[in-house]
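The structure under discussion is supplied below as structure tokens; questions concerning it will follow.
Only one protein chain is missing from this complex, and each of the others stays in its spot.
Let's look at chain A:
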Amino acid sequence: MNDVTSNRWRWAILLLPLLAFLLLVGFLLRGLFSDPTELSSALVGKPVPQFSVPNLYNTDERYDESILRGQPLLLNVWATWCPTCRAEHEYLNELAAQGVPIVGLNYKDDSLAKAVDWLNTLGDPYIANLFDADGAVALEFGVYGAPETFLIDAEGNIQYRHVGDVNERVWRGELGQRYRALAGITEEATQ
């Protein structure tokens, strides 16, 4: 009896390094496929910051944070110098056509004219266009690149941030799922 239990102990101790090794392999393997540049936003769960920025089309007019309240919506940070923004633009047009409200935040663009020209030629998916020339509003949102897309609920609280382009795969994934949950759209309806 005593021999059996001590034998078992020996096996357990012998297997311990193997177990530790497998754990380490799993951990490192995950690290290989995770993207260290994808940071979760520090603002998730917090209300949108206060701001006041000009309208991209008419700089005499100003928008403030109240434009982001009242309905679940996306806040898309973009610029004409950003190639990935161009890649996602067509998909944003599609989402807008489906009725998804998107507010555009033009982030430190080369010029106002370039930004307006972009929207005129590629289409304007945005319900409002904010012109953040010096990046001060983006800084309030913790933006560190473009494109970034924030999901904001009807009360104006930031629910999620997606870094990188929005496409069909992303919209099927967490960003889209969270939006549909907020907007009260069942997943089946979108299939």
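As a working rule, a contact is a pair of C-beta atoms (placed from the backbone, for glycine too) under 8 Å apart; a residue touches a chain by one contact, two chains touch by 3 or more; residues count from 1.
The rule is simple: contacts and distances are computed from a predicted model.
Could you check which of "NADH-quinone oxidoreductase subunit H", "Cytochrome c-type biogenesis protein", "Heme exporter protein C" or "Glutathione import ATP-binding protein GsiA" matches the UniProt name for the chain that's left out?
Matching the unshown chain against "NADH-quinone oxidoreductase subunit H", "Cytochrome c-type biogenesis protein", "Heme exporter protein C" or "Glutathione import ATP-binding protein GsiA" yields "Cytochrome c-type biogenesis protein".
Which one touches the absent chain: A:A12, A:V25, A:A42 or A:A113?
The missing chain is touched by A:A42.
Pick out which of A:W78, A:F141 or A:W171 touches the chain that's been left out of the picture.
Spelled out, the listed residue whose C-beta touches the missing chain is A:F141.
Which residues does chain A use to touch the chain missing from this display?
36-37, 39-43, 108, 135, 139-142, 144-145
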